[in-house]
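First up is the structure itself, then whatever we jot down about it.
All protein chains of the complex are present and in place, except for one that has been dropped.
Moving on to chain A:
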Amino acid sequence: MLSGVSTDRDGGNAATGRFGVSRCALEAFRNYEELKVEFSEGLNVLAGPNAQGKTNLLEALALVSTTRLLRGQRDSEAILEGRDRARVHVSLLDGPTELGMTIERGTRKRALLNGLELPRASDLLGRLPSVSVTSEDLEIVRGEPSERRLFLDLELSSLYPAYLRHLTLYKRALEQRNALLRAQSWSAAAAYEPWEEQLAAHGVAIRAQRGAFLARLDATARSAHDAIGRGEHLGLAYSPKDEASTAETFNEHLEQGREEDLHRGATSVGPHRDDVTIDIDERPARLFGSQGQQRTAAMALKLGCMEVARDDLGQPPMLLLDDMLSDLDELRRERLVELVLSLAGQVVLTCTEASSAGDRILSQARVFEVRAGKVLQVSA
């Protein structure tokens, strides 16, 4: 669709080229009444016992980066009890850009760029690229195909605004065609064509971008997995439910499927039914992997995303690691640290004991103690 046009963005960070956050201010967000934090442009460690607010702070950063909460909850759940609105405000590492997000009960969330409201929250995407690694990622490997589609959609949307546009229009066209199938009153081909044509155009673009992304992720996640795994090999592939890969074949499939779709009351062709195969030593990780193997595979997927994003953006995105060190034995923890140091620019990681981050990280990191909604900087 955008042939001949570079997908590089000016982003707002391109000038000096570091993606990350220098200052973060929260207001009535999760358990924080009010909070101001100054991050180091390299490593940051948030240490403290569970349920004190470490992940909440990480989540605030994820919110301005992706417009979504980390744990897939409804936005209003991030508002401190008894308050009407939560605010997150960050200054980017690179100079004068400020991003903000306001979540208010009963209305849609609002995104701010340098204090001015953007037309849509999604227009914030791409200004602060990030990759988050959390224990929830396990669902990507273990869960239903919809979890893997969501993973792809989120990663691709944050890298390519064009992808998000295809996805939004595709989903709406799908709803329209399904409504047509269920109404059954306008069975004329002419009624289906305008929707099928748009499904085909956007569907093909979605499949192409997902396929290309996974081909790259296969290589990068594999090498991340080699580093933190136990000598097993990770393999990824996009797995479309049908063979429609050009707009023409897509249109044909839709047309031929109309009768069957009428019985089902839903559209059977298209990327909304696709899946990703994740194999460990050529066996599906979802079925045969132990919890430990699945965890490692999930982590490798996210670290692989990190490298793909870095190649695209020219600079590493911000890396958010939520309590990822405790799960690993010492050897693999060291390898993870090695990998993170080699891949990442700004890193914010949480752990229960600062010491579990290891000396290599602690010697370079700015360490914060998080306790009962207070964040105290304890090292430079």
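The rule we apply is simple: a residue touches a chain if its C-beta (ideal position, glycine included) is under 8 Å from a C-beta of that chain, and two chains touch if they have at least 3 such contacts; residues count from 1.
Convention: contacts and distances are computed from a predicted model.
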Name the chain not shown, per its UniProt record: "Cytochrome c-type biogenesis protein CcmE", "Pyruvate dehydrogenase subunit beta", "Heme exporter protein C" or "Recombination protein RecR"?
-> "Recombination protein RecR"
Answer key for A:71, A:110 or A:165 versus the chain not shown reads A:165
Cross-chain touch to the chain not pictured, restricted to A:118, A:138, A:208 or A:341, is A:118
Of the residues A:197, A:255 or A:334, which one touches the chain left out of the display?
-> A:197
Hey, which chain A residues sit against the chain that's not shown?
-> 1-2, 5, 12, 113, 116, 118-120, 122-123, 125-126, 161-162, 164-165, 169, 172-173, 175-177, 179-180, 183, 185-186, 190-191, 193-195, 197-198
